[in-house]
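A single protein chain has been omitted; all remaining protein chains appear in their positions.
Coming up: chain A.
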Amino acid sequence: MVFNILNEPILAITSYKMRRRAGVGAIQRQKIQQDKFKEKGSEIQENQLEQMTLQMEKFREKLEEFAAKHKTEIKKNPQFRKQFQEMCASIGVDPLASGKGFWCEMLGVGDFYYELGVQIVELCVATSHRNGGVISLEEALRRLNHRRRQDNQISTDDLVRAVKKLRVLGSGMEVVATGSSQFIYSIPGELSMDHTTLLQHAENVGHMTVSSAASNLGWTQERVGRTVDHLLRIGVAWRDDQDRPPTYWFPAFFQQCTTAE
């Protein structure tokens, strides 16, 4: 018997009948060959993956070391904190993911954002009676930092992350960018696209009439009316009847309100 490179016996062609059988055999052999190559390919792939996983593990270890060493820095410096978060994100690590595990316990990073989240909720609850549950990121930042020690200030990035975490917990809070600024919405129930579009417009103009909004947004007056009605009901919009026609104002975008004590 003669064997080829793939350890298969080679059939000697001796007759026509045998040739035919060899044709079929060739196809079979080709398939087996392909399978073997595939297997080899997977083996290489697997190897590469294993290598990469090992690398990632090493990187992760280094990151943990780094985090432990600079724990204080992370807690105190918003810029540093942001960069650290981004480093973590790049390898798929989420320091805030769970209440257990190295990241949370060692660093207390989870605690930091958890506490911040609580403060944000408190602030929203305290101010919602006058702004209807809409507060600008800028105002929230100013008020929260006012309460904190000078060496323990937070950044916009911290706020956005904390609110994102709150959202995951199902708190109904979210950061929405309307117009040129960002706002934290803590309104029970969802705001529709129409509501946020109108609010975006409101942020630009300060106050509006139904017809001015309709012409600026290209909506029917009825659509504006419906949208404004909802915002009136939740206290995000207030009506001024001493203007003809009535105008609608928004405490969340009213300068004296956002800077009041």
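Keep in mind that, in the parts below, a residue touches a chain if its C-beta (ideal position, glycine included) is under 8 Å from a C-beta of that chain, and two chains touch if they have at least 3 such contacts; residues count from 1.
We adopt the following convention: contacts and distances are computed from a predicted model.
Novice: Not counting the visible chains, the remaining one has a UniProt entry; which protein name from "Mitochondrial import inner membrane translocase subunit", "AP complex subunit beta", "Vacuolar protein-sorting-associated protein 25" or "Large ribosomal subunit protein mL43" does it give?
Specialist: "Vacuolar protein-sorting-associated protein 25"
Novice: Given the contact definition stated above, which residue among A:61, A:86, A:115 or A:243 touches the chain not shown here?
Specialist: That would be A:243, which touches the missing chain.
Novice: Against the chain that's been left off, what residues of chain A make contact? List them.
Specialist: 129-130, 132, 207, 232-235, 238-243, 247-249, 251, 254, 256-257, 259-260
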